[in-house]
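Questions regarding the structure given below will be posed in turn.
All protein chains of the complex are present and in place, except for one that has been dropped.
Per-chain residue numbering starts at 1, and chain names A, B and C are given in the order in which the chains are listed.
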Amino acid sequence: MSLSKIHEIAATLENEYVRKWKSEGNAVVGHACIAMPKEMAEAGKILPFRLRGAGNADTSTADSYLSRYNCSLCRSCLELVLNGSYDFLDGFVRVRGCDHWMGTFDEIAHARKPEFVHYLKVPHLVNEDTLEFFAGEIKRLKEAFEGRFGVEISEDEIVRYARIQDKINEKMREFYKLRFRKPNFYGSDAIAVMVARESLPSDIFFPLLDSAMAEKRKIDYRAKVLLAGSPLDEIELVRKIEEMGALIVAETTCFGGGAFWNMVEYDGSDVYEFLARKYLENLKICARMFGEYAYRKNFIKSMAEEAEVDGVILQHNKFCDLFGIENAKLRMDLEKEGIPTLVLEKEYASTADIGRIKTRVQAFIERMGR
Amino acid sequence: MFLGVDAGMRFTKAVMWDGKVLSEIVEETRGDMKPVLDKLKNAGDFKYCCATGSGAELIDFANVIEDDVVCLAIAARDMVDADFVLDIGGQSITAISVDKDGNVIDFMRNDKCASGSGRFLEVMSSALGIEIEDVDSAASKADRKLSITSQCAVFAESEVISYVNEGERRENIIAAVCDSIAKLAVAQANRFGISGRYTITGGVAKFRSITERIRSAIGEEYVEFPQPQLAAAIGAAIVAEEEFRDV
Amino acid sequence: MLFGGTDVGSLTAQAVVLEDGKIAGYRNIRVLPNPVESAKRVMGELLEELGLRQDEVVIFSTGYGREKLVEVGFAREHVSEISCHGRGAFWLNPAIRTIIDIGGQDAKVIRVDGEGNLVNFVMNDKCAAGTGRFLEIQAKALGLTLDELGEMTFRSANPVVITARCSIYAETEVLHYMQRGVAKEDIAAGVNRSMAERIYYLARRVGVEREVTLTGGVAKNRGVKQELEKILNVKFVDLGVDPQIVGALGAAIFAMEKYGGE
Partner (left out) sequence: MSALPGLVKRSYEMLKAIEGIENYTWEEVEGLYSIVGKDLGQSAKALLDERHDGAGLHFMKVIAKHIREAVEAKDEGKKVILIPFNFPPELIHAFENAVPLTTEVMSTIGVVSLEGQGEPYWDYAMSLGIPDYVCSANTIELGSALMSVEALEFTPDAIISGAPGSCDVNSKIHEFVAEYLGIPELTIDKTGGGKTDYQLYRKLFLRMVNELEKFVGEEIDEDRIISVTERANECTELYWELHELKKHSPCPVPNMFTLFTYGTRFTMWGRDEAVSMLEKLVDVAEKRLRRGEYPAEREIARSVWVYTGYYIDLYDLWIWMENNGISYLTDGLNSFFPNQFEIETKEDALESIVSSAWNYPMTRQMGADNMGIQWFEDLTYLAKDLNANCAIYCGHHSCKQTQSVFRIFRDEANKIGIPVLRLDGDAWNRRITPVSVLQEMILDFVQNVVAKKRRRRRR
C-alpha cells in the first residue's frame, strides 16, 4: 500500500501533501542539490522541493533559453518551470550544484522573474575556511527565508528537525541493508522512495517509508548491480534496466545512498557549524567536490562490496560534464580492481533510445557471467 | 525576364521572373553540376541573373551574387509582406527579421547540427520507407504521440529504428519526426524572438505537418508563402531585376 | 541435434543452423520493416532450403526484436549481439581475442578470454559517424555502390581529409570536393580512412589484443579493412565465413551450449 503511495507521489509534481502543506499557509521552495539544509527550511515551515523533470523529454521552450549543450535534466526542469508546472513553488534556492544548474537558475530568473531566488553558495573544497564560509551562507539563507516568508527560524526547531532527519537517515540505511542481503524491492521502488523523500515533509515521509519497508515483493533477477553517477530519478529507465535482469540493489548517487549513507548526526554543537559540516562534508560524494576523487571511489567500492554486487553501472546524462569525466576515470579504476563496470550515457527522460541501452545492459549481464 | 537561382545544399532552385514567377526549375544539387547548369542556361532568355545560396559561385553565368538571407528577406516582404522569415532548408534553420523595405535587420542560423533540417526529414522518411511526398498524409494518420529526443540526426535515426522494432506504427513515427523538426524550428524562432507577421520558407515548409506544428507553437500572425522552396530564388530574381535597372 | 540463430540488424538479417556441431547452412537477407518478420522470413527460407521443420530446431535470437521473438514463441531465448559476435568468432577460431563488429547503426569492440567468455566491450555512443550508415550516406553522395566504395582505397594515392564528424556534414564535404573536381577515388578513400580512424579510437577504450577479426557488414568494405589494419597495426584473421553471419552463428552456438545436453 505505502509503496504504491510512494510511487504515486514520485509520479506527480504537486502531490496531495504539498497541497495540504500550502493550504496551511506554508511555503514550498524549489532547489536542485543535496547541499540544501533541509532541517533549516523545515524549521521555518518551508518545504524544500527538489526540482525534477518528471519524465518530461520535451524541452523545446527551454532550448531557446539554455543551449543544446546543457544537461537534459536541467533543460527538462527549465521547461516545466517555464510552462507553469512548477507554479506551486513560492520561490527558488539557487543552490550552487553544477554549472548547468547555475545557468538554469539564471534563465529562470531572467524569464520568469520569480519573487524569491536566493543564491546558496557552496564551496567546492572542504577545509576550515570553506566550512566557516558555508556556515555563514547557511545563516544568510535563514535570514533570507525569514525575510521573505515572515517566519522565525529558531535553533531549537532546527535541531528538532535535524533529529528527525537523523532518524530518516538511519531508516534509509536499514532499507539499503535490506536490499543488499535478500532483495525485497526493485531498484525502481527505491528510486521512487528517494524521489518521494525530496517531495514530502519529513514527518509524512518517515511513517510512509517505515510501512513500505514492511512490504515484500517477489523479485526476479540475473545479476545484482550498483548504480552510480549523476543524480537519477528516472523510475522508468531503472525499470527497463531491471527488466533485462540487472537488479539495482544500491545507489551511490546524490539523492540515493549519497544522501544519507555518510551523513553525520546532530552532536550538540553550534547549529550552523553543524549544518555546514553535515552538508559540505557529505557533499564529497558528488563529483563537483574537488580533491575528493579517492573518497568517492572508495565509497562506491565499499558499497559495492557490502552489497555483494556483480558489477557497477556508471550512468550520466548527456552533457553532464562532472559525471561524464568522473565516470571515465571510475571505469578505469574499478575495472582495475576487478569490478565489472558499464558506462551508460543517456538523455534524461528519453525512452526512445532504450533499445541501445538494453543491448548494453544485457551484454553487461552476460559479461558478468550471469 | 530575370533569372534567380538559389543553389542550396540539397536543391538548386531557379525562377524565371517578370513581376511574377513565370516558370521554375528544381534540381538536386549534385557533385557534377554541369547538367544542371545547362538546364538553367536554357531556361529562356533572361536579361540578368542573380545567384544565391551556398553554391552560388557554381553558377558561373550569374551576373551578380547575393546572400541568401538578403534574398529571403526581399521575397518575404515583396511576396507576402512578412516581418519575419523562418527558413528551413536542407541543412539549417534560419530566422530573419525584415524591415519594411525588405532589408535584413538581423538573422540567426543554427550551424551545429543537421538534425531538425530538411535532410534529416529525408533520412528519416527513407528509413521508414515513406516517400517524401507522402510525409504529410502519413503524419496525419498518427494516433499516438512519440518523441524523438536525440540531438543528432544519425542517432535520431536509430531511435526511429528502435520504434520500428518495437512494432510502432510508421505513421506515429513520422509524426514524431515532424514534431522534432518543428520543435527545433520553434526553439530557433523563440531564441531569435519573433513578434509580428511571419512566414515559413524553404523546402521543409512544403510539409503542413511541420508548418502547422510550428504555427501552433509560435502564436504570432502567420502568412503562408506560396511555393516556399522557391523563396530565395524569387528574392534573387528580384535582386537581378533591381540590379539590372540600376546598371 | 539442431540449433539455430537469427540476427536482425538495421539493414540485413541472418540465420544460421548448426547440425552436429557444424554449420549446416546460413542465409542473409535485407530486412523487412518489422524485425520479427525479418527473422521469421530468413530462418524460414533457410529451413526450407535445408528441408527442416521449425520445431526440430532450438532457436536463439539476437539483434533487433530479439525479445519479441521469444515472446511470440519463435525463439527459445535471446542473447545480446555483443555476446553473440564474441562467441561466434571465437568458435570459428579460438585464437581470437578481439572482435570488431561494425554494422549499420552500431560499432562494437568486443574482447573475449581464452575460453571465449566476454570480458569487456565498448559500443559507440558518441557519434554515429563510425558506423556503416556513415558509409552508406557517403557512397550515395559519391554515386558509388558499397562494393565500389571499398575498392576506391586501392585506387587512390591521395585520400582527402574528411573533417566533419557528422555524417550529414561529411556528405556536404564530399559534395564540395566533387564540385571542385577532386577525383572520386580520393574522396572515397578519404571516407574509408576517416571511418577507420573513428573505430581506432573506439577500440583503444578497451584495448586490442591479438588475434583480431572484423565482423559485420563493414568487414566487406576492403578499404576500411585495410585502413584499420594499418592504423591498428594488426592483420585481421579471416574467419572463413560471411562476416555478417557471425552474430547469428553466435546465437546458434549459445543455443547448442545450453540445450545441447538435453
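Everything that follows uses one rule, which is that a residue touches a chain if its C-beta (ideal position, glycine included) is under 8 Å from a C-beta of that chain, and two chains touch if they have at least 3 such contacts.
The structure displayed is predicted, hence computed values, not measured ones.
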| Selected residue (touches chain absent from view) among A:Asn26, A:Asn56, A:Asn70 or A:Gln315 | A:Asn70
| note | Answer key for A:His124, A:Arg173 or A:Arg370 versus the chain not shown reads A:His124
| said: By the contact criterion defined above, which parts of chain B meet the unshown chain? Give residue numbers in ascending order. | reply: 54, 66-70, 74, 77-78, 100-112, 191, 193, 239, 242
| For chain A, residues in touch with the removed chain | 64-67, 69-70, 96, 98-100, 102-104, 106-107, 109-110, 119, 121-125, 127, 129-130, 133, 136, 287-288, 290-291, 293, 316, 318-319, 321-322, 324-329, 331-332, 343, 345
| task | Using the touch rule from the top, list residues of chain C that touch the missing partner. | result | 126-127, 161, 163-165, 169, 173, 197, 200-205, 208, 232-233
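Keep in mind that, in the parts below, only the chains that are shown with their structure count from here on.
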| Hey, how would you classify the chain contact layout here, line, ring, star, complete or other? | complete
| remark: Of A-B and B-C, the pair with more C-beta contacts is B-C
| field | Whole-Å separation of chain centres (CA-atom averages), chain A against chain C | value | 40
| note | Between chain A and chain B, the Cα-mean centres are separated in Å by 44
| message | Need the CA-centroid distance for the pair chain B / chain C, whole Å please. | response | 37
| Got the chain A residues that touch at least 2 other chains? | 355-356
| query | Using the touch rule from the top of the page, what residues of chain B touch 2 or more other chains? | reply | 113, 155, 158, 161, 165
| chain B partner contacts - residues on chain C that touch it in the complex | 10, 33-36, 64-65, 68, 105, 127-129, 131, 133-134, 137, 141-143, 166-169, 171-172, 174-175, 178-179
| field | chain A-touching residues of chain C, taken from the complex the two chains share | value | 64, 79-83, 106, 117-121, 123, 125
| query | Which bits of chain A are touching chain B when the two form their complex? | reply | 57-58, 60-61, 63-65, 68, 72, 318, 347, 349-350, 352-356
